[in-house]
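With one protein chain withheld, the remaining protein chains of the complex are depicted in position.
== chain A ==
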Amino acid sequence: MEEDNTIKTSKYNALNFLPMNLFEQFRRLANAYFLSLVFLQLIPQISPLASYTTLIPLTVVLAITAVKDAIDDMKRHQNDNQVNNRPVLLLVNGRMEEDKWMNVQVGDIIKLKNNQPVTADILLLSSSEPYGLTYIETAELDGETNLKVKQAISVTSELEDNLELLSAFDGEVKCDLPNNKLDKFTGTLTYKGKKYSLGHDKLLLRGCIIRNTDWCYGLVIYTGPDTKLMQNSGKSSFKRTQMDRFMNVLVLWIFLLLIIMCFIMAIGHGIWQSKIGYYFQAFMPWDNYVSSSVASAALIYWSYFIILNTMVPISLYISVEIIRLGNSFYINWDQKMFYAPRNTQAQAHTTTLNEELGQVKYVFSDKTGTLTQNIMIFNKCSIYRKLYGNSSDKVGSKVTDCKKEKVDFSYNKLASPNFAFYDNTLVEAVKNGDKWVHLFFLALSLCHTVMSEEKVEGELVYQAQSPDEGALVTAARNFGFVFRSRTSDTITVVEMGVTRVYQLLAILDFSNVRKRMSVIVRTPEDRLMLFCKGADTIICELLQSSCTDLIDVTMEHLDDFATEGLRTLMVAYRELDAAFFQTWSHKHSAAYLSLEDREYKLSVVYKEIEKDLMLLGATAIEDKLQDAVPETIITLNKAQIKIWVLTGDKQETAVNIAYACSIFEDEMDEVFMVQGKNYETVFQELRAARAKMKPETSLESNPTNVRLSSKPKMPFIVPDEVPNGNYGLVISGYSLACALEENLELELLQTACMCKGVICCRMTPLQKAQVVELVKKYKKAVTLAIGDGANDVSMIKAAHIGVGIRGLEGMQAMLNSDFSFSQFHYLQRLLLVHGRWSYNRICKFLNYFFYKNFTFTLVHFWYAFYNGFSAQTVYDSWFMTCFNLIYTSLPVLGLSLFDQDMNDTWSLSFPELYEAGQQNLFFNKKKFVNCLIYGIYSSFVLFFVSMGTIHNSERDDGKDISDFQTFSLIVQTSLMCVVTMQIALKTTYWTLMSHLFIWGSLGFYFCMLFFLYSDGLCVMFPSIFHFLGVARTSLNQTQLWLSIILSTVLCIIPAIGYKFLKRLVYPVFVDKVLDLSWHYRKYPLPPPIHVRLKHSNLRRSAYAFSHQNGFGALITSGKTMSRRQKKKNSFPLKK
């Protein structure tokens, strides 16, 4: 167990970098393949080429990758160092000494202060808080921002911060082996002969942050890589794009083609050797080891394998990586995805997925913190028939927000400066002492489970379990009913400047079923009051019959609230009879103490007292959407991207938000609700929905159903079906579990995919991932998951692309994401601009790259028929070395880094442009075959035009032109001109860089030609550079240039013709928009999509409590509430 706390995320060190990195790289098939080619080329009997033709490109490729890996690893080293060298207070020989994190060892006792990150997994010994309580924030671990409480066992909490006692602490801990379970820990502490059992509530995990606790001491249990945090950071699966997979398939096809061609060549050689070569031996005797033409053919097979290897392009993978890297940088650099308020830019953490951003078809979005800001704002309220907070002029709320003046809360010294309200009548009502308004706010300031912290006099900080609750208490505070502090049995409220202490008699806590909470307090005037708040539907039934009239008015107000998409809540109270309460209190205690069915018994008891309530009013809280969310979703919908909201939240809230963000629209034909709890009902509901959307799909004769019923073993692709209208689907987590587990997944998928919007609520993190996996499995579509919390990590990891919103809920989602930014609406820019560009660029690159290599390589095939299939290359070996690596790499990189068919404004204005990527129109099997055929054609032209030119022809000075080296020069120069013209045709966005790269490369080729064929070089190394003087002797020949022009024109005519005719005959959307943009150059752009938010009053969203039970039990148990004075008094005594 003697391990220190060093963490190591780096892979290499200076010594092992080279061997390990090379090993890693050669595990890639392509690299290994080229290495084996290098070895093949070392065999002189078969090698038609010097081994440098492959060795140099391979070395360059390996070197680039190695440099990239090295830079990555350096970053990791730096990060490791930074983390490992953080200071920590360590107990050494009875004194606290500052040391580095990495020196912490198991068994050490360390001291942590408020707001410090926890160094290792430690057993809590004692803390500044009573009972050894320590508050921690676990955002980095699980994404939850609410505080959690850990408690030291009593025997150690007595040690407090007495260093002598702590030094003398000699307990022995036995515990689990290191594991990755965040919520499981079992161990025993043996101390002074006694055994104490330890649970996970005693353990502070590395990655947590100490909050609200001045100091605490802990015993280090797990360090460094053994900590639960590190154990959890399992290797995330390496994501590959569909294009990657397709490329691998293509490379295999090309490889097959290569083998077939080599066979043809070998057979040809065998025939030639027996028919001609045998008789040609007078001038070219066979080698000793060639016994027959068959043996010779076998050798030639490998020779052609080497020559034609450029069909499988060595620089393909590295180029694709560079292009993706470049396009990732653009994402990081984009100012329009920079969020100034939080000073965060968009970040591409994974640089290998860019083109998939241009192909997304399904977006899975979290709700809280992603679509919404997770900020609740107390917006309106209805108090005893009166509506407050309503804007007098009924224009959109946003406009009035800016115009109206904020209410002045200066009369209240304890008011929160962040709270804003815009209706002065309410303040006046408070000031005038309106009885109902006072009672209303009193209810809000009493009926909650918020905890307050007052570090500086007058600066209250509320720790709320749900943001809604915090918003309500804050509202009450600002209007003059300040909840100041609480103990286990009192609540101190400053009412309009007067401090009053209420006795807390009971908290009737919230639960999902009850959908309400109540408190029973004794007022300073000795009145017994019950205050209750909860969902309107529930509260309505508990009200006194006397207030039906009031209910009607309030209900009207609630409808108004719902229309605006606000979350509503009813507040009621009841004055209790002392005797009644007494009897009830007994029942309550009995139920509370019962061991069986306590929940149920309690709820029965609660019901007894929560009745005959008097309605006070209702609150309306705005769950603030993030900026421009509805606009973004409409844009994405136009781009045929389907948006599914996967949320852990309740159905009502989720649906409400879905309407608010335009995922659902009022004009929708129907929104189906699937709420079944077993196979049968879920099946029926799904089938019914499908029957309505497209009756024929539920027929047994439907091909999908046929395949479904035959239970295919192979995963197959569910085709897209077009429904007869606009539908939405809402499914709850429970029904989803049924559907996923009981063979209904295809049923679910078929139904869900027909809907325009899908809302899945009450989802566990695992289910979120399951839904994503489901779509991934049966739909040939790219999925994108976007979320901000730790509960989204699973789906972010499962989806093809994970996007993390850098919000308030910790870093976990972001750490696991491929891309991250701060605002949901950046998603449209990421997909429609960066994604589309990346996709287009990669496709253009691949089209061009394959074409280029086929053209380059297949010339050898044609030449073979004229040189006895002897594996004679057409080109100079230096040209073969440099062609892919130097002569043509920059233009194609320039194309795939700078090209844009449409600028960003147009891309966003016409989301329909995005469909090309979803359907993968720009690079697919068909396009590849086109490249192949076009490459064959071009190589044919290149070879035969050059051959026709030199055949039995002479130079203009009478010397022969038909020598091999001149022929090489003609073919390679023609090839350079052809590929340059082709890339020029592909370029639609000619920046200065494009010109420089494209024409510069061609110019560079000619410079290299004169250099490589120069007298000096060739005389110095006569056996390496053979082409002395060819450039200057032959390039002045008219015929040569005529031949080059002819080849170039013949090769580009089809490209221009195809481009022209396709635009006319089969125009894709891009062409239309291009024409339009051409036309609109002089005119301003069409106005951006404007969304007017509409809400029907049919929906009402109830209060969104957090769905875990609250602090209620903790509050009443009194643990957290002991007064600080008491403790401070006891402290000197101990000393």
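The definition used in the following text is that a residue touches a chain if its C-beta (ideal position, glycine included) is under 8 Å from a C-beta of that chain, and two chains touch if they have at least 3 such contacts; residues count from 1.
Keep in mind that, in the parts below, contacts and distances are computed from a predicted model.
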{"item": "Among \"Large ribosomal subunit protein mL51\", \"Fanconi anemia group G protein isoform X3\", \"Transmembrane channel-like protein\" or \"Cell cycle control protein\", the UniProt name of the subunit that does not appear here", "value": "\"Cell cycle control protein\""}
{"item": "Residue of A:Thr344, A:Gln503 or A:Thr523 touching the missing chain in the full complex", "value": "A:Thr344"}
{"item": "Of A:Asp99, A:Asp489 or A:Asp963, the residue in touch with the unshown chain", "value": "A:Asp963"}
{"item": "Hidden partner interface residues of chain A, rising order", "value": "9, 44, 48, 75-76, 79, 82-83, 140, 207, 276-277, 279-280, 282-285, 287-288, 303, 330, 332-336, 338, 340, 343-345, 347, 349, 806, 811, 814-815, 820, 837, 866-868, 870-873, 898, 900, 903-904, 945, 947-968, 985, 988-994, 1015, 1018-1019, 1022-1023, 1026, 1028-1029, 1032-1033, 1037-1039, 1042-1043, 1046, 1049-1050, 1053, 1056-1057, 1059-1061, 1063-1065, 1074, 1078"}
